[in-house]
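Have a look at the structure below, then the notes.
Rather than the whole complex, this shows some of its chains in their spots.
Chains here go by letter, A, B, C and D, matching the order in which they are written, and residues are numbered from 1 within each.
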Amino acid sequence: MKNRHRRFAWIAVGVAVLSVAVALVLKAFQSNLVLFRTPTEVAEKKVPLDRAFRLGGLVQAGTLKRQPDGLTVRFEVTDTAKAIPVRYTGILPDLFKEGKGVVVQGKMEPGGDFIATEVLAKHDENYMAPEAAEALRKAGHPVKGEIFAGEKPVVTQQPTK
Amino acid sequence: MNLYRYASPASFYPLAGRLWPVFAVIAALLAVYGLYEGLFVAPTDFQQGEVYRIVFIHVPAAWMGMFIYLVMAFYGVLALSFNTRLSAMMMRALAPTGMLFTFLALWTGALWGKPTWGTYWIWDGRMTSTLVLFFLYVGFIALTESIDDERRADRAGALLAIVGSVNIPIIYFSVTWWNSLHQGLTFSKSGGSKMAPDMVIAMVAMVFACWAYSIAVALVRARAIIREREPAHVWNGEAA
Amino acid sequence: MSSVSLELVEQSELAPEDGFWVALKRDLAIAMQNKGELAQALAFMAIVVSLFPLAVGPEAQLLKRIAPGVVWVAALLAALLTLPRLFASDYQDGTLEQVLLSPYPLPVLCAGKTLAHWLTTGLPLAVLAPLFGLQYGLNGDELGVLVASLMLGTPVLSMLGAIGAALTLGVRGGSILMALLVLPLFVPVLIFGAGAVEQALSGQDTTANLSLLGAVMLAGAVLTPVAIAAALRISLD
Amino acid sequence: MTTAVQAAATGPLRAEGLQVTRGPRQLFSELSFGIDSGEILVLRGANGTGKTTLLRVVAGLTQPDQGSVQWCGRAWGAKDAERRSVCLYLGHAHALKEELSALQNLKLALALDGIEAGTEACAHALDACGLAGRHAVQVRRLSQGQKRRVGLARLALSEKPLWLLDEPTNALDAEGIERFSALILGHTAKGGIAAVATHLPMPFQSARELRLEGSA
């Protein structure tokens, strides 16, 4: 009997410890465990501005500009709340488009520009024929856009004509 | 019919001998159909264009890589708790196939990543945990091959499979837990499929092709293992 | 001498938890016998940490940048190097059989042994980590996070490593096979641990990584002893 | 494959229908025996017939293919706590830490068995087993026979009722064998049980023998 009580006590301790572990995991997922940072975080200076990091968001529609040298591009990365101007020299991935997801790696310049050393396109989980996408759009159901951790889904903004 | 009968290598051996060609044929037919559907019939994707067609190999391979590990862990539990010989043999018969599929997922993923994302590799949650899965397969095979007492090898492998299976939910949920470069879930329980139906057909065909292939290969390997370990059963089985 | 009772168990006064202390004291006593043992894990870490500036070059910024990674990889390798001694010598001289036949529950004994391993390897590393960090130019807070991450993370290395060490007992090439089995499992610890330090370096909030480490450690403390015990039983059969 | 003497199937320790296969070889099958309180069972048989294996099966270190080992009527499971507080197994390996002294080793071994033995008692047992003046020497330095004698000292202080001894008199000199004899007779006199695997003549008459006869 005594032994059974003791075993029960130990199992209780084990379960208690495991639940603390679960609580810690939940707590961790509420904080910033991220592959990339959002423009809002950058704007609020929650990001180390003196060293390289990754910035993720959507390419702000209408901001993509090629420089005269033909290789350097400028665009803004936005999470619909804040936007950060980015400069990049190099070849862009095929999926890089205005209004689409992007992850850029690089450093903030003192001037406030983000100098990217690498640009990665981030696409979403929708797969359909182009005609279907067009039809959806025409029907007024824009294709759902990017989802960033810890945030509500962001709806892709329509390119302003 | 008593199903337990087939839990013994002696009766499993002939059964597997009859079943594997069936699965092999199913796998071949589905693969031909799935690839035809996927490569020629399914429409181009609105954002990725033609490269998206890697999905028809990548996703089935990734799923199989994860699923086979879970199946191995399941067989491992059986082997450890009920000391069943056959489940241990199945566990070991599955491992090389699982490793192959995981490798395929990594490889096709990397190939796919270059044109779409702009990089072959990046250490994000899903890719890292998939790589860990691959190393777990390597470790499983290395461990079971290094121990020459079959019984001990089986049991040690079973334990490793069970311990390693914590990695599977991490792979699966990594895209929702962390923000990652890898896309989110296209096929989820809540949201249904976010893929056009004519693409889904090809995908489903490929998934089942991979299933059938895995089963066929596992059966063949299990037979080889039985032949090696319990030659007496082979003879009895063939005679029966 | 009292007479031998054939119905020992019913009257047994052994508290199962005591096995923990017995195993812990036993392994510590053995470790103390070899006074160098504590120093060795430390010295190994010191050497690896000093090798990197040699191999990579002495650029201060670069060094600070790779410091978390180097210290953590070094801690991980120190654990790897010391893990074989957790069970291997017991296995060879036959004392492991005696451990399996002890009236104390095997998982409890395994927990004690694992703690002893951590006390003689992980703990000294964590305590003296600031010395290594200073070499790479880390400062106050950063060093604090380094120590905290090692304190939370190295026990996990001991616990997961013990499973690998137990599984590979008596297998030829065992130590490297163990490394192969165990390194993939160490990856999350490494990522969280080094991640926390890196966040500290760039002045960010480190709680996420540290609480993940803590969660893994607590879960490990509850679950791994059973796995270690199972692995030992398998290896000795 | 068969046992020459089927020992009486009574007594607190009973093995029933044991079968062990190693590789292609069946070492024994349908092996049943019992040992009474106060009795010694001597296992004999040519090299490789399975004496060591049988002892390990009883101790629970090896799983038999079939059959069970029972204690006072209850079958022992693989991880049975009772089995572990009943069995004392001394195998070919000395189970000593080479870098510790004989005294330290003895204390650690007893602690693991759940016995609190003072330094006094341990030292006394070592003296009695012919290791006087060698308590503090590292076991690595002891001779083969002296290592065995540390095991004897452990037997002397043990409280476990079932001793499983694998060739315990190997490497012992005449005096050591006498000492062993006294220990095991004392144990059985108190109602203890012992199973001893050996090729050598044993220094006590009272024992029953179980002869394993392996297939070639």
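The working rule: a contact is a pair of C-beta atoms (placed from the backbone, for glycine too) under 8 Å apart; a residue touches a chain by one contact, two chains touch by 3 or more.
Owing to the predicted nature of the structure, the values given are computational and were not obtained by experimental measurement.
Copy numbers for the complete complex, expressed as a formula over the labels shown, read A x1, B x1, C x2, D x2.
The criterion applied here is as follows: only the chains that are shown with their structure count from here on.
Chain pair with the larger contact count among A-B and A-C is A-B, by C-beta pairs in contact.
Separation between the centroids of subunit A and subunit D, computed from CA atoms only, is 67 Å.
For this pair, subunit A with subunit C, the centres built from the Cα atoms lie 36 Å apart. Between the Cα centres of subunit B and subunit C there is a gap of 33 Å.
Residues of subunit D in contact with two or more other chains: 63. Of all the residues in subunit D, the ones that touch subunit C in their complex are 12, 37, 59-63, 72, 78-79, 81-82, 84-89, 91-100, 104, 108-109, 111-114, 159-161, 187, 190-193. Listing the residues of subunit C that touch subunit D in their complex gives 1-9, 12, 14, 18, 22-23, 25-26, 29-30, 33-34, 89, 92-95, 97-106, 233, 236-237. Those residues of subunit C that touch subunit B in the complex are listed here as 163, 167-168, 171-173, 177, 180-181, 183-185, 187-188, 191, 227, 230-231, 234-235, 237.
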